[in-house]
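Missing here is one protein chain; the remaining ones are kept as they sit in the complex.
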Amino acid sequence: MMILMLTKSDVTNILDVIIKIIEDNRQYLTDLDAAIGDADHGINLDRGFKAVRDKMTQFLDKDIGTILKNVGMVLVSTVGGASGPLYGTFFMRMGNAVSGKSVLDENDIVAMFEAGLSGIKERGKAQFGDKTMIDAMEPALNELKKALSEGRNLKEAIGAAANAAYNGVLMTKDIAAKKGRASYLGERSIGHQDPGATSAYLMIKTVADYVDKLQQ
Amino acid sequence: MMILMLTKSDVTNILDVIIKIIEDNRQYLTDLDAAIGDADHGINLDRGFKAVRDKMTQFLDKDIGTILKNVGMVLVSTVGGASGPLYGTFFMRMGNAVSGKSVLDENDIVAMFEAGLSGIKERGKAQFGDKTMIDAMEPALNELKKALSEGRNLKEAIGAAANAAYNGVLMTKDIAAKKGRASYLGERSIGHQDPGATSAYLMIKTVADYVDKLQQ
Amino acid sequence: MVGIVIVSHSKKVADGLYELADQMTGGKIRIGKSGGTKDGRLGTNVDEIVEEIKKCESGDGVLVLVDLGSSVMSAQMALEFLDGEYAGKVEIADAPLVEGTIAASVEASIGSDILKVKEVAEAAKNLVKI
Partner (left out) sequence: MVGIVIVSHSKKVADGLYELADQMTGGKIRIGKSGGTKDGRLGTNVDEIVEEIKKCESGDGVLVLVDLGSSVMSAQMALEFLDGEYAGKVEIADAPLVEGTIAASVEASIGSDILKVKEVAEAAKNLVKI
């Protein structure tokens, strides 16, 4: 049995696709934010990931950890909204968790996701159920760990994680925001899908689709 | 015995001198405000009284009450600082107190000063001893009433009022501000003379000097 | 919808805060602003406050938010200068300017009445930022 690992070029390929996906969903994410926030989430992230694309060559020769840390730093510097410090911290902590590595195995992937998510929670002090990006990420992480512990392979596990993230996004429609700008609306935010949960899902789904196409 | 009355032209003459006195003391009042406020009291009042000068012809044909009300309105519209609503209210209330009149006797003068001062107190919710313009005005009004009730003539009474106002100004040096911007400094405002009390004194002194020169 | 009027000593603060509140409400409510004196100094402009309140009243009232001490007095004078038709329809919030304006604007945008909008603005005092 072959074990699937992610190389440095897998990681940078995935980043390239994320940049593209965010660009494609710039308007969609912004429209979601218009309903319960300040109508800039897609603009913010697109600005941040375009900056990542522009700066990428400066750290492309580094290890995966350093690359991810730099991605995080660029996001922090350029996004401008809450998602800047949050995704910035996410990528920086992921980078720290796999510092020096040039390939990632299942354990690395779990460890980095775990580190990234706890970074977001520390930074924003939100919990699952507050109608934030955490509502997509936490179920995804839990599902990833569960699937792997049940012996499913990485492709299947990441696919399941993406499904869980999607369900998390749907759940955000049914709950009131407790953190972020949408919390000004309180109960009135019910019925609207959280933009940050949506962008988190889009990124996780990108990883899942990419991994799914890899030869095992 | 002749009784001194103030005519409409006395009132407008006094206003002309006040405009001049404020212009002359623009820097002085601003410097006082620099120490315990935002360095604009002289600028504010000069702007307001210059506007009064420019608009004066528009209401010069009216009775004293209307003239004073208009002066107040112009101050409210142009001063820009706390002294705008405060002196604005002062002049408007004075105008109301002598509405329709073309000469003012002692009773009118007391009544208008009283009305003006209570307007300031309502507007700014300050009391004697809070280190504001009231600290000059209230002793002046009390002295005016006392002197008149003791049978002294208007010249003497207004002169005594101006002295009382001056002592009030000096007193502001020894107390901490409880209202206005200087109150941010609390105890640290002690030692500094209040700009608004100073401008109030300058106006009362102008009236006293003018009345003193009138032929009885 | 309740209208919101921002009163600051600074035109820049009023203009910038207007943009922040407008971004959050996406044009759903009327937001007015008055900052600085007529001749461009730091200070307040009673006549402009009156005009902005009139522009922002669409029948449900207007909440006025102010910055420092004397802007309260200027707003109060503005209320006195308004004609009788505005009587009882305009309120001044005892709220922090930026935080109160954002909270009140969002609350107004969901159709709450003036008392509720004012309450939300004033509750912004208790906002815990950290």
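As written, the chains take the letters A, B and C, and residue 1 is the first residue of each chain.
In this text, a contact is a pair of C-beta atoms (placed from the backbone, for glycine too) under 8 Å apart; a residue touches a chain by one contact, two chains touch by 3 or more.
None of these values were measured; they are calculated from a predicted model.
A.B. asks: What are the shown chains in contact with the chain that isn't displayed?
C.D. replies: Looking at the complete complex, the unshown chain comes into contact with A, B, C.
A.B. asks: Just to verify: which one of B:D40, B:D63, B:D135 or B:D194 makes contact with the chain not shown?
C.D. replies: Hidden-chain contact among the options goes to B:D40.
A.B. asks: Could you tell me which of A:L86, A:L117 or A:A197 touches the chain that is not displayed?
C.D. replies: A:L86
A.B. asks: Pick out which of C:K11, C:R30 or C:K54 touches the chain that's been left out of the picture.
C.D. replies: Final answer for the missing-chain contact: C:K11.
A.B. asks: With the full complex in mind, choose from A:K8, A:K55 or A:R123 the residue touching the hidden chain.
C.D. replies: Result: among the candidates, A:R123 touches the missing chain.
A.B. asks: Suppose we count only contacts with the excluded chain; which residues of chain B make the list?
C.D. replies: Touching the missing chain: residues 34, 37-40, 181, 184-185, 188.
A.B. asks: May I ask you to list the residues on chain A that touch the chain which is not drawn?
C.D. replies: Residues 38, 40, 43-44, 47, 76-82, 84-86, 88-89, 123-124, 179-181 of chain A touch the chain that is not shown.
A.B. asks: Name every residue on chain C in touch with the hidden partner chain.
C.D. replies: Residues of chain C in contact with the hidden chain: 8-17, 19-20, 23, 35, 42, 66-69, 72, 92, 94-99, 102, 124-130.
Note that only the chains that are shown with their structure count from here on.
A.B. asks: Can you check how far apart chain A and chain C are, centre to centre, with Cα atoms defining each centre and the answer in Å?
C.D. replies: About 39 Å, centre to centre.
A.B. asks: I'd like the Å distance between the centres of chain A and chain B, where a centre is the mean of that chain's Cα atoms.
C.D. replies: So the centroids are 66 Å from each other.
A.B. asks: So which stretches of chain A touch two or more other chains?
C.D. replies: none
A.B. asks: List, in ascending order, every residue of chain C touching at least 2 other chains.
C.D. replies: Residues of chain C touching two or more partner chains: there are none.
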